[in-house]
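Left out: one protein chain. Kept in place: all the others.
Then we have subunit A:
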Amino acid sequence: MGRKLDSTTKVKRGPGRKARKQKGAETELAKFLVNDDEPKKLSSRAKKRAIKRAQVSKVPKQEEKPKKGFSDENNKWLKPAQRKRKIEQSEEEEDSDSQWEEDDDDDEEGLVQQQMEEEDDDDEDMVDDYGAEEQDSDGEELLPIEKAARKQKKQTSLKPESDEEEDDDDDDEDDDEKGDLDEDDDEEEEEDDTVQANIDETEQFKLPGAADRAKEGLLPMDLQTIHQRIKDNVDVLSHFSEKREEGKERSEYISLLCSDLCTYYSYNEFLISKLMDLFPLSELVDFLEANEIQRPVTIRTNTLKTRRRDLAQALINRGVNLDPLGKWTKVGLVIYDSSVPIGATPEYLAGQYMLQGASSFLPVMALSPQEGESVLDMSAAPGGKTTYMAQLMRNTGMIVANDASADRLKSVVGNIHRLGVTNAVICNYDGRQFPKVMGGFDRVLLDAPCSGTGVISKDPGVKTGKDEADILRSAHLQKELLLSAIDSVNADSPTGGYLVYCTCSIMVEENEWVVDYALKKRNVKLVPTGLDFGKEGFTRFKERRFHPTLKLSRRFYPHSHNMDGFFVAKLKKLSNTVPTTPKETENEAESTNMQTAASSEQIQKPESKRQKPASTPEKSNMGKKQKLEKKKSDGPKKAKIAKLDGEASKKSEKPKKQKVKELNGDSTKEVGKEKKKGSQSEKKNKNKTKKLVNKNKKRMGKNRFRKLKSMLGKAK
């Protein structure tokens, strides 16, 4: 410390404390005077400050070179006392940071610093009491850290980069100023200083580059430091053009932020990078913070057995502190605290309420099943949504609650019985088999199994356990399930034809992408969910572009809505036909032909009628539609038939031959598939096809038939 150099301080270390104190007082006064002299610098600084103030930007960094050497040591000494007046803890943290990070650097000490030290000593005396003096002597213990800091400061100050100097200078300014000038000015400048000091920090992180990181890897950095660094980094990134360090790319800041977030919040890199794509930086930290704490406990009143008012009253009598959940629900209650376990009160046992997350209310509200409808819940465990649907339907109609996991179904059974649901059938199928088992539901709810990135607060294992493959696997399963769900809805239902797809994930791959896929593959459209809050779904994300109606879907986040992360989309099925020809992927060009031919064979066999190759395409189209759906739209079929008639007449024999060849050669698999798929619906549609065929036969004429027959004969 520069204090040692002061002859005055040495003098102070004379006889007793009191004497010292007195002397110190005197010397303090003297120093006041001295400082008055010193304020030459101050005054110059004041001038500079004035200039700064005059200027808008933070440009005047270079003016404070004379104050370079003003070491952090002084800051450390002085700031605790001084900073009590001012709330800039960040500066302290910076100092601590700088302590940690600057230890490695520098061994230089300059005269400049000594001068600064002197000034610092003065300041110390001014502010601190006699302990300060003692600290001077005892300060040796702290000095090594300060020395190192000093050294680093010197190094940075000596380096051409003006920013650091500026920071040091600013810090120094603070110290100097405190004794003298308006504290308001100081505070302003200190705020600027902290900002610049932030930059300083980030810059300092990167200066050593790889070496520093490696050191960080070895030394466990304390979380405070990391947290501060995250904040500063976000700050820099949000005002990048102003606060960036020269020569440092945005990507470097971002990569540093990424690794810091991973360390601080215990995520794996993959997830953090996904989240960084998803949220702007300011929200990102909020989101991560929100995932650290639990969402409030919420319950849903079972209106089959009680009313919300009565239930609230009963629970309050038991000693539960609760409130209605929000304007958007009439059955939700949020529990603040409770003297009895909420899952074990007699009311719970009597089935008067159900413990359920607030976000789980939403898909059922969106679906809004009516009384007397038949509803399918494809992924029902543990049964919260199923029972909510039952209570909305007042135990009328019918609910099929399905889940692929037999273990989890037990909870569904329990909940259904407990809540007094009588119209439920519970089964244990893989959801993808569903259209075959049963179809023609009025409404379907699919709460698809997902990666769980929206419920990290409930399951912190998601933070590190998920990677690219998991997400894609989930997405694949969800697409299959969604298609099955769509196929289980009856589009011609008088009251319904709706499907709600929801997940407790915030990943675009599992949400918008899946819905977009379904829009392409089936005759469905998105409709408003009826939920008036929540963020709209994305219509584009990175390189992907989704259908514009995706903005009718809704996203919910823990940090903005205080409920688990959720995605809800409501679809309406337009028709029961499956648009397969134009939009299929991969093999389609050939396989469509094969399928048409195959299905034509298939249909021909049961019908056992005279076959006309021209009619086969018609049948094939019908067969395709038969695959998964029961009903048909006659209009498009007839149109297609008419088309095909025209085509058949125009076509030469050769393509037909080819078709036939393909038939014979490759169609066995297709036939097999189509037979299975078409079996149920096929029977129903036989009559229709027969009728149509009859009509078409009349149109076709025998000559063509003979021709084709002969072709077939030739081909074989």
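The criterion applied here is as follows: contacts are C-beta pairs under 8 Å (C-beta built on N, C-alpha and C of every residue); 3 or more make two chains touch, one makes a residue touch a chain; residues count from 1.
Operating definition for what follows: contacts and distances are computed from a predicted model.
> Identify the UniProt protein name of the omitted chain, choosing among "glutathione transferase", "60S ribosome subunit biogenesis protein NIP7 homolog", "CLIP-associated protein isoform 1" or "Nuclear pore complex protein Nup85".
"60S ribosome subunit biogenesis protein NIP7 homolog"
> One chain isn't shown here. Among A:Q155, A:T306, A:N428 or A:S493, which residue touches it?
Looking across A:Q155, A:T306, A:N428 or A:S493, the contact with the absent chain belongs to A:N428.
> One chain isn't shown here. Among A:A54, A:A344 or A:A469, which residue touches it?
Answering carefully, the residue with contact to the hidden chain is A:A344.
> For the chain that's not shown, point to the residue among A:M398, A:L531 or A:L712 touching it.
Residue touching the chain left out of view: A:M398.
> Hey, which of A:P296, A:P324, A:G420 or A:P579 is the one touching the hidden chain?
A:G420
> With respect to the chain omitted from the figure, which of A:K410, A:R432, A:K525 or A:H559 is a touching residue?
From the options A:K410, A:R432, A:K525 or A:H559, the contact with the absent chain belongs to A:K410.
> Since one chain isn't shown, list which residues of subunit A touch it in the complete complex.
On the side of subunit A, residues 343-344, 346, 349-351, 374, 396, 398, 400, 406, 409-414, 416-418, 420, 422-429, 437-438 touch the unshown chain.
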